[in-house]
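Excluded from the complex is one protein chain; the other protein chains are retained at their positions.
Right, chain A next:
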Amino acid sequence: MLSPQIRENLKSASFIVLMFVAWEVACIVFHISPIVLPRPSAIFSTLFTQMPALWPHILQTLATTMVGFALGMVIGVALGVFVGVSRTAYKTAYPLLVGFSSIPKVAVVPIFVLWFGSGTVPAVLTALTTCIFPIVVNVATGLATTEPEMEDVLKALGASRMQVLWNVSLPRTMPYFFASLKVAVTLAFVGTVLSETVASNFGIGTVMMMATSSFDVPLAFAGLFALAFLGIALYSVFAIIEQRVCGWANRKQEFAMG
């Protein structure tokens, strides 16, 4: 007998497999050229056979993303606390942040290249700037949602601002923070690969660029798949940490909101 949990998981896994099967079948039935849309089997076999060549690029992209993400996390939390705690900072920084996040990052990459040359540095910076916004917004929102009654209770007891922050506001912010990390880590990948496709000679983005220009579409898709796997893996890591650290916030629904 299978537990309902396992059955549930099997069901969703089989649907995912089914989707790939449908893709495969569609490619065969409609005679779709591999240059337009390769079959999943071809993509997976390319991914497998090319792995030795792809691996250093995957590591490069992963490392760049993690550095950009880590920096984004540190700066994002600092900015978020700043914006969330001070009303003036909120009013000053918020429009700036919204404005900055509205700029397509593809437009920023050339500027970074101009400043730092092509390579890893602009990729790290693009990852950072792409992933920072949700972190800042969520940390600031979390801090701002402290119940006024709770604050009154603590102030009447004689608590200092730091004590309120430490005992109530920061723990209350944790679910928002982790929800933003899950989103931010996938965004960081987008930033890295974006920069790699424009200005680098290493990393999955570069591989995909070169593959498409030589019409090696299965390899380009293999790169996409590698990215997707990395994204899912890192998302899961943060989802698990989130569950450990602030399971109290998701007691009702099984899936946290992104």
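One rule holds for everything that comes next: contacts are C-beta pairs under 8 Å (C-beta built on N, C-alpha and C of every residue); 3 or more make two chains touch, one makes a residue touch a chain; residues count from 1.
Convention: contacts and distances are computed from a predicted model.
This figure omits one chain of the complex; the name its UniProt record holds, of "5,10-methylene tetrahydromethanopterin reductase", "NitT/TauT family transport system ATP-binding protein", "Bifunctional protein PyrR" or "Peptidase M75, Imelysin", is "NitT/TauT family transport system ATP-binding protein". Listed residues A:Gln163, A:Ser214 or A:Ser236: the one in touch with the omitted chain is A:Gln163. Considering A:Met150, A:Val183 or A:Met210, the position touching the chain not shown turns out to be A:Met150 (whole complex). Considering the complete assembly, chain A touches the hidden chain via residues 147, 149-150, 152-159, 163, 167-168, 171-172, 174, 246, 248-249, 251.
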